[in-house]
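A single protein chain has been omitted; all remaining protein chains appear in their positions.
For clarity, chains are labelled A and B in written order, and residue numbers in each chain start from 1.
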Amino acid sequence: MTIALSILVDGVAYGMILFMISVGLSVTMGLMRIVNLAHGGFALLGGAFAHVLTVWYSVPFIAALAISVTAVTFLAIPLERLVYRRIYRFGELEQVLATIGIVFVVIAGVNLFLGSTLLPIRMPPEVSSPVDIGFKVLPLHRIIVILAGLAVVAALYLLVEQTRFGIYLRAAVDNQDTAASLGINTSKVYLAAFALGAALAAIGGILGAELLPIEAYYPLRYMVLFLIVVAVGGLGSIVGSFLAALSLGILDTAGRYLLPDMGTIFFFLAITALLAVRPNGLLVKPS
Amino acid sequence: MTAGLQIKNLSKNFGGLQVARDISVDLPTGARAALIGPNGAGKTTFANLVIGALQPSAGSIHLDGKDISSLSEAARVRAGIAKTFQITNLFRHLTVRDNLRLPVLERERRTSRLFGRYDDDEAIEDEIERLLSDFRLIELADQEVRSLAYGQQRLVELALSLALKPRILILDEPAAGVPSSDSHLVIDAIKRLPADLTVLVIEHDMKLVFEVASRIIVLVNGGILVEGAPNEISSDPSVRELYLGAGHA
Partner (left out) sequence: MSRESTIDNVRTSLPIAKTHWPLVFLTLGACAAFLLFPYDLGFMTRILIMMVFVISFDLILGYAGIATLGHAAMYGCGAYAAGLFAVHISPDPLLGLASGAAMGALIAFVSGLLLMRAHGLSLLMLSIAVTMVLQEIASKARDVTGGADGLTGISMGPILGVFEFDFIGKTAYWYAFCALFVILALLRILVASPFGLALRGIKDSSSRMRAIGTPVYWRKVTAYVIAGAIAGIAGALSAQITSLVSVEVFNFALSAEVMVMLVLGGSGRLYGALIGTLVFMTVHHVAASIDPFNWLFAIGFMVLGIVFFLPDGLISLPKRIRRMIGAVR
């Protein structure tokens, strides 16, 4: 029982992190039809900024989070305008290569300034303290992560369902040509989606640093994980990403708790089987 | 036993959309038939069902009396059914000659061979040369297909399917995209097809249809509206209203 609960809490927290980092990737991949291997770089950059701010300059965590996310967003904008814009038009293979190249450059850049050691983010001490929620004692960190994840889901839901940007976004994911012919400025939609995805990845990277530690090779180490969330969730689907991230988080955590030796094998075999049956993701039946 | 292609009660749904409803067509050997109908009527879908690129929701297809409904696309092609694509679908980075070579090699069951050059068989090389000259493509033979004008690509499209020596040939809008100055090339090529070949032309261009077809089937909303000789079809009031009257640009 306690094990089941631990798996659930850890798995859900882990899933929320995966969701925050991957959802932007899913939307951009669905929207621009691009294979982007470099998305984890935004999570790394967010984490690296937060490390520098909290450890070098002792900036309070919340302020550091806000500054880092803003910084990543403003890095993403010129990157989209100058580099990604051209990558959209490439074939799939060139997209893979170009974004691998970006990953390498980001890793090397972080390496150059901060080295290849772990980059811890200093959080207020209360965060790691246990909290009694009546029937179980949980680390506060997990609760914060889960709440933040839920907040992101809610905010995204409102954004996509209730705003004009959301309408444009859905129209463009559905069919960009139609969207363009309806007078939607798809280029702006792309930029906004890209920057938003980068910001969310930065949040996920910073909040998730306890689970996925920040270091230079981060984007390469967890790339597969993020892409799997996208592939399982289905390109461009926010709901799909959420379900996929949660189930993968729980599945992976359960594997580690219950089959410490075989957990990862089990995890990847499950993914393989799933993608073999549903090549377009959980929610889409093969035609 | 009936020779030719018999299609019985063919239906196909895409989700809720029924794009083929209960289509029955009989194409005896040597038939020259045309399938016409407005855009979105389901003509291409019908061709894909016959060739096996799509699975029907219901119905059966018999070739010379044998049920081929459960055969794969590759098996049906080997049994003698071939089709051209409405939107040119060629090997763009290969030369015209290699484009024609592939179907010939495939027909001769050679493409599983790992050794021996692909151009070392005299008989096959001769056959390719003949195809090239039949379609006036000799001069272009060593060019990559992507560098050809669209009208010429349509000729390659036709030649590629004929290289399979099919017994049944379905042509999906063979003149689509061909400048009208070149459409006679396509029409001539179709007219030259061997008499024992069964041909079904899907076409918008009524001039072409009336020149090559002795029977016309009109498809609307996935179902057959009427079927008959060209003069019957051109005088049929419902067809006139639906198709000819609407200005067949």
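Things to note:
The working rule: a residue touches a chain if its C-beta (ideal position, glycine included) is under 8 Å from a C-beta of that chain, and two chains touch if they have at least 3 such contacts.
Just so we're clear, the structure is a prediction, and the values are computed from it rather than from any experiment.
Looking at the complete complex, one finds that the omitted chain is in touch with A, B.
For the options B:T95, B:N221 or B:S234, the residue in contact with the chain missing from this view is B:T95. Interface note: of B:D142, B:D188 or B:E232, the residue touching the hidden chain in the full complex is B:D142. Only one of A:A4, A:A63 or A:V105 touches the absent chain when the whole complex is considered: A:V105.
Check A:E126, A:D177 or A:D261 against the missing chain and you find that the one touching it is A:D261. Within the complete assembly, residues 29, 35, 86, 90, 92-94, 96-98, 100-105, 107-109, 111-112, 116, 220, 223-224, 227-228, 230-231, 235, 261-262, 264-265, 268-269, 271-272, 275-276, 279-280 of subunit A touch the chain that is not shown. Interface with the hidden chain, as seen from subunit B, comprises residues 51, 53, 73-75, 77-78, 82-83, 85, 89-95, 98, 101-103, 105-107, 110-119, 139-140, 142-144, 147, 149, 151-152, 160-161, 164.
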